[in-house]
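For this depiction, one protein chain was excluded, whereas all remaining protein chains were kept in their positions.
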């Protein structure tokens, strides 16, 4: 792979920053400040110590405006982490290499496949699949019938996109993830035995969504399960039938959302969070890791625990939880002492 | 796909219901009451408002016996959700289309494969595999050696059924699910290093079981891991070695059951539930979402929390949990006041 070399003045302009230094050096890669070497650009995150800048092997640094200037050439920005991400993506950008359809891939009838795609070996496309330009379907991925996929989409190896799913542009689906599995819906007969409720809806995934490895997005019972624009989902996440995840929401690993719940825009879910079904979660709600959300949440709240409530209150309640055995003791002592007081008073009375 | 049109009188008979209306209309599909259009049948679930019936575009409705009759033709039943499921399954029923073995599938030696099966591209069957009639093995699914599969079984794309697994009739395994992976069992040597205990058992899955996407059913150490008739398992569920799941039990997403635990009939597990190993869980036990069950449970109990106890008690305890900081304050005040009382008494005494 040929590396792109770019001057820091150009990169500074890309992120609306300034540059300073003896020289307008060129870099070809972004690296961690502790491991960077010549020709590489590093950055100093908010929590990172300026000391690291003294010993880094990097040729230049991205720093924040309030940061002490080190000896090195620097790009100065408001948010070094954001700038580093933007620059890193820029440096890694490369033209899409279309290998076409591998001779050991299988493509069903009546598919619409532009010339400019890459479909790896052992990939299987069903019937009437429509692909946009510059789509990558990796080895072993399976795409069901009537699936529509936008441009610049990346499906990693062994992912499965089932019938009638609709994916927007720039969607990324990592390995092992299943889109469009049946929702988990059963009626019960007179003897209490589950009877399957057919799941005839579909999954819609909008532009710029990224879904990690081995996650599951179930199709709707009727209608659609809807992952909106820019949502980022981690590994081993479960999204049930008819759920809607609002734009730019973040779901950390091993989260689950039960059926028909609607999440607003910019919601943040920590790891292992569980959300009950049929809820309305407002915009920008934050759920701390391991919380279990069992009721509607207003926009902007930060919740924790199970059943989840205000995070600040939860922190205090959790701190007390550890001391419960001591509280029990204290209450016992209070009772004892109260008994003593009562006896004192009664004695006094008798004396009187 | 040609649609089946059926009159509501016929459908009513199918679910032991009655029908009423000006006309014995025909329908070809079941739909959500809010989205239904002409030619479609909808239903009014118990929690749904009769108002929806006024505006639906459906040609007929399934309602419960105590429901106010709307203007539309209706099918009247005890349980509209159950009736809708039964009718929906009936409308969707279609003859099995046997495509045989795809030329890009691989079938090992000495397999027993009826003519009436569909084995998709990139599917791999090991040696001595036995399939029943009307079995679908989808693209990319892998079936190990000596696996036995009943009739009318559906294996979705990229699922993996490992050596010696036994599947009954009408079993459904969704994408990415692994049946027969090794149980997690290790001895420890003198230095504390884990030494693998070979897992030489198998997995038995009885008739009518459905397992969601990306779940894992481990093979037994010795003997079998056993998923009994009619069990329904959601996505990302973990079933350890030698576990037995009783008939018609329900396991919601992201549950896990540790080794050798035996669940009774009709057990219900909410999402994210964890059950410890070597336990006996009675029939019809319900475990609320996120509970962690660490001890045997008698039949019929409803438990929650971790370690799990009676759900009703848990609800009250959880409500108090939120107020723990206030309880601490209260105890502090009581101590203070008691101090005051003691001083009062002592003062009094001195005065005396």
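So that you can tell them apart, the chains are marked A and B in the order they are listed, and the count of residues begins at 1 in each.
The rule is simple: contacts are C-beta pairs under 8 Å (C-beta built on N, C-alpha and C of every residue); 3 or more make two chains touch, one makes a residue touch a chain.
Predicted model only: the values in this text are computed from it and were never measured.
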Which of A:254, A:276 or A:297 contacts the chain that the document leaves out: A:254
Identified contact with the non-displayed chain, of B:40, B:59, B:118 or B:158: B:158
Selected from B:236, B:250, B:269 or B:287 as touching the chain missing from the view: B:236
Of A:39, A:57 or A:289, the one touching the omitted chain in the full complex: A:289
Missing-partner contacts on chain B, residue numbers: 104, 106, 122, 124, 140, 142, 144, 158, 160, 162, 176-178, 181-182, 184, 186-189, 192-198, 200, 214-216, 218, 221-223, 236, 238, 240, 254, 256, 258, 272, 274, 276, 292, 294, 305-307, 309, 313-314, 316-317, 320-321, 323-324, 327, 330-331, 334, 337-338, 341, 344-345, 348
Where the unshown chain meets chain A, residue by residue: 30-32, 35, 79, 81-82, 84-86, 88-89, 92, 102, 104, 120-122, 138-140, 156-158, 174-176, 210, 212-214, 230, 232, 234-236, 248, 250, 252-254, 266, 271-272, 284, 289-290, 318, 321-325, 327-328, 331, 334-335, 338, 341-342, 345, 348-349
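Here, only the chains that are shown with their structure count from here on.
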Inter-chain centre distance, chain A versus chain B - centres from mean C-alpha coordinates, in Å: 25
